[in-house]
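In this view, the complex is presented without one of its protein chains, the others remaining in place.
All chains are identified by letter, namely A, B and C, in their written order; residue positions are counted from 1 within each chain.
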Amino acid sequence: MKKLLAWLLWLWISLVIVGAFLYAPLAKGFLGESSRILFFHVPMAWASFIGFIAAAVWSGRYLFGRRDPRHDRAAAVAIELGLVFGVFATVTGALWARIMWGAYWNWDPRQISILISLLFYGAYLALRAAVDDRETRGRLSAAYALLGLVVTPFLFWIMPRITYSLHPEPVINAQGKVEMEARMSQVLYASGIGFTALFFWIHNLQCRIQALFDRRAAL
Amino acid sequence: MRRNTSTWGAEVAAVFAKEWRCEFRTRYSLNTLALFACTTLVVVSFSLGPLGVSRSQGTALLPVLLWIILLFSVAAGLPRAFVQEEETHTATALRLAATPSALFCGKLLYGLTLVFALEALVTPVYVAMTSFNVESPGLLIAVLAAGGYGLAVGSTLVAAIIAQARSKGTLFSVLAFPVLLPLLVLTVEVTRCAASGSAPDVALPQLLLYDAVVTVAGLMLFPVVWNP
Amino acid sequence: MVSGGIGWVVAVNLIIWTGLFLYLLRLGKRLRELEKDS
Partner (left out) sequence: MPGVPTHLRFENLCRRFGRLSVLKGVSGAVAPGGMLLVTGPNGSGKSTLLRCLSGLLAADSGTIEYREEEGQLDASERRLRVGVVAPDLAFYAELTVAENLEFFSRLRRVSPARGFAVLERLGLPADRLGGTLSSGMRQRLRWAWALLHSPRLLLLDEPFQNFDAAGERTARELLAEHLAAGGLAVVANPSSLDFDHAAEHLDLGG
């Protein structure tokens, strides 16, 4: 059964790749094919945030539940993976910015917000590295992850209105609704689902690897 | 003897009184904060002074530097409140005697008084040395109060977290700055409005909301951070 | 309509994705073995 799901995911993302380049039309007002990076840049950012939110949920269950080490491990792995996806999202975003506006980094509010949340979760990993006792480490990092769930949304809420936004707001969510042709949004959402599924598959594998390490460390 | 609210307030007062009594005996935090604020103040105004920042540039640049001075001064002086409890092992006695929420509020009040004292020291000198023209001083005081509160509550919570880790000093900055950055963006924006005299449309309510949100997070998370 | 360039890009992407996918599958299999005997 798991194998079937895996191959289904393989097919799903393959279709997304084909769709992104052949099926979806070009976004209006962009330089040639470069807009197609949208189908990979945005979903990775989504997967990264979903990872951080999932980590906060696991942290909450760890703290206010039975202090089950599995929840602590799941939260830590979700944040590590969220950082990896976040870095990929930032790199692809910078590449796109380079093509579109001539500079890798132009202090666009969306870029700033992603960067600061990556800083935050980088600090989370620094905290985990600085505490030896397993129980204390779980407790403190879970609290910080929950603090992140409270603080990082502020970034995304206040940043866009404070500084002028170069980010393609009109395409993504000007006035909150997606102004894209049907075929584009189909591919985008399909890609979002595909990347999120990939995220949690890798998360599952990484958790099991971590569990084996912990078991051997405890022998 | 159930712990009712009236005695909860007495616990908060006891913690607050203890913090200041210890502080007056050693003056550790006061000295650190004052010295740190003065040195950064001199460095900043020196870099601005000779350059002679023009009036228009001033309103954009000076608010940022003011809040950077305050941020770094707070980062230097405030974590001690919890770090010293762990390093001198007095935290064990405190864990066995104090109600966590009362302890958090006591330490927060202590942090608040430190931050407001810092602001009262730094801001007038800063305005004088950089000839920072402020159109509406009332708004400036409001943002100093709300921003100072945010700095205090954020720093107190993060200090409680890093107090139980190794390498506390560096860890505090690494963990605290991403938490305090949204606050800084808002305080700089409102300070800029105060300088130019324009109305801070949405930034001030957002600043107050940030304070409220972090306070609630602090009250919920501190007991879990403080106790096993 | 499909210019050569796009076709190549799609092909390369598919190969990379399939490679990553097979790696993850193999990793899953080895993990199941490791978990079985420990």
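Here are a few things to note about the model shown:
Operating definition for what follows: contacts are C-beta pairs under 8 Å (C-beta built on N, C-alpha and C of every residue); 3 or more make two chains touch, one makes a residue touch a chain.
Source: prediction; values computed, not measured.
Shown chains touched by the missing chain in the whole complex: A, B. Checked against the hidden chain, the listed residues B:Thr7, B:Ser173 or B:Ser196 yield one contact partner: B:Thr7.
By the touch rule set out above, chain A reaches the unshown chain at residues 67, 132-135, 217-219. Residue positions on chain B in contact with the hidden chain: 1, 3, 7, 10-11, 13-15, 17-18, 21-22, 25-26, 88-90, 92-100, 223, 227-228, in rising order.
Here, only the chains that are shown with their structure count from here on.
Chain B has its Cα centroid 31 Å from the Cα centroid of chain A. Note: centroid distance chain B to chain C, computed from Cα atoms, is 50 Å.
The geometric centre of chain A is 20 Å away from that of chain C, both derived from CA atoms.
In chain B, there is no position where the chain touches two or more neighbouring chains simultaneously. Those residues of chain C in touch with two or more other chains do not exist in this structure. Against chain C, in their complex, chain A makes its touches with residues 2-3, 6, 9-10, 13-14, 17-18, 21-22, 33, 201-202, 205, 208-209, 212, 215-216. Considering their complex, residues 2, 6, 9-10, 13-14, 17-18, 21, 24-25, 27-28, 31, 34-35, 38 of chain C touch chain A. Considering their complex, residues 157, 161-162, 164-167, 171, 174-175, 177-179, 181-182, 185-186, 189, 202-203, 206, 210, 213-214, 217, 221, 224-225, 228 of chain B touch chain A.
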